[in-house]
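First up is the structure itself, then whatever we jot down about it.
As you look at this complex, bear in mind that one protein chain is not there, while each of the others sits in place.
Letters A and B name the chains as they come in the text, with residue numbers starting at 1 for each one.
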């Protein structure tokens, strides 16, 4: 485990510039960025499990055109959206029982991708197959593995069990983002931007100045913070109706994999009213999948451990989080636009507080290079 | 002559997979595809002869900007749409008598492309010329030769004399297609897609299962079919009012050149009513010209040898064929989009029924390579 303790921003800290100097300019060859090859050996979210059914749906994932559908028994199926015969997009065909029928010459493919019937031939050509991708439903998400098939171990699918736990109240939303997923991971594990990009939502000044630890654990990066006896942030205090209380806060943000970022926040009320829960928990799930090196499918979820289904709280949570995440989306798209069109290259400077993001980018870089070999 | 007989799809056929195996994956270096250089030594259709007149018209043909107009005597003229002086598009200029005047500095070019006057000079610079292209009117079409000028033999212009034969009734339509012309040729000479892409128009099951022969004749590919004592297809039976009859059908589809595909269909009524013609003939003309490697100008014609000018039949024929051809256009554009944007290459598999298309693609490949040398 590689743990560092990041400086408290309020105090003079002699190592600030030492770290800064050591990292500037950081070696672009050892941290992933928008030009790093995508990582395929990873479970990614293909979409909401409710999106896939008996109408084939096309989606580009990791630069590959994929068609997703379900068998009559409900099993999710993913295959290349491209007939092996003449590249007709299979999502433009139709389902007949458990076969996807190409709309051009009627070739029929089973859920295993093998051609079961070709109308113009007396026997189906047994070697004609469409590449399929392992898919697994987990609550509201359907996961897909687009890397080496023999490495597709379902045990590697990250835990998001709270998403379909009925005792948790979950709200959700989606964005399609013109940016790269590396910048998005760095954005999510970096909380020093809260007061500036999100001044009206999550960006309380106390939180930005709280001390944190960052560590790596098996290709994950975790940052943890504690904040004692402070005012609750509106985004968590208002729905719990505890804005008049003092609270202890802990939070953990985690780069789980190239496909997932999670955060766990706990708010402990110091002097709860009679009958009031002393502890409020929030799990935040950021699932996102590169469409290409330059665009992202993004699904977010905010889950709370109290009053599931309460319509007023649900409405508040959707609005507050949609606004905050949209601020991130805009920022990522603005940056992406500059990086891709500005006539002069520029290497990013990095500072001590960038460590968590750089740790995640170093992991992603190593994973990408391992595949490239 | 290279003739093959394609298998009857209903019967088990031992050689299906043999042919299949031998062709999979076919050598991408010996069949034209979307990446093959365009073929210039060929007469192509520049457009409808009615499009070109005393207002210069710009059209990109075989990747080259061309301007087309007519002399006062009505002769078609084609030249590069680019003044040799400063590349001003000549189609933005205007005609003065039999000269096209550049809109920038007033250079005047005759139908031979030679500069006849430059206002800022006392004498026209005799070496200033615009490249011209031989053009020939043939009925409703104007043909252009954009290859080596010494090879532009008008005798090579394919016969489409039925198009302006008053005893034939002809309907016509146009499309601009985002696809490559190789895929379009393969689509036109392949009839095994009829039941799937055109289930409501030309796709009768009997026809798809009829036996065919395919042969090459002097860089052309011909497929012929016969179907005895069958129900007529609606697209031909309805306008002739013979849907209640049994008919013998023959058809010939021909890859004439990189610029043209024709088809000739005959429907012979087995027991014609008194006064009814025993034979109905249809000539179908598909003229198309690459705008670029990735887009096509397309003009189609359907000619019948009875009741020319009948408005009800004309209306039926336009609607039925527009729908069927639009289905092809959509399919070609979908395929083109996948082929050009999917992040992973894919070599097409080919099967025995693909032979005619592959024969055409092999001819196109050889023609393209011959020019490249």
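List of remarks:
Methods note: a contact is a pair of C-beta atoms (placed from the backbone, for glycine too) under 8 Å apart; a residue touches a chain by one contact, two chains touch by 3 or more.
In this text, all values refer to a predicted model and were calculated from it rather than measured experimentally.
The omitted chain makes contact with just one of the residues B:32, B:45 or B:102: B:102.
Only one of B:59, B:82, B:138 or B:321 touches the absent chain when the whole complex is considered: B:82. Checked against the full complex, the one of A:76, A:119 or A:353 touching the unshown chain is A:353.
Listed here are the chain A residues that touch the chain not shown: 7, 9-13, 16-17, 20-21, 24, 183, 186, 190, 192-193, 195-197, 208, 331, 334-335, 337-339, 341-344, 346, 348-354.
Listed for chain B, the residues touching the missing chain in the whole complex are 60, 62-65, 80-82, 84-89, 92, 101-106, 118-123, 125-128, 292.
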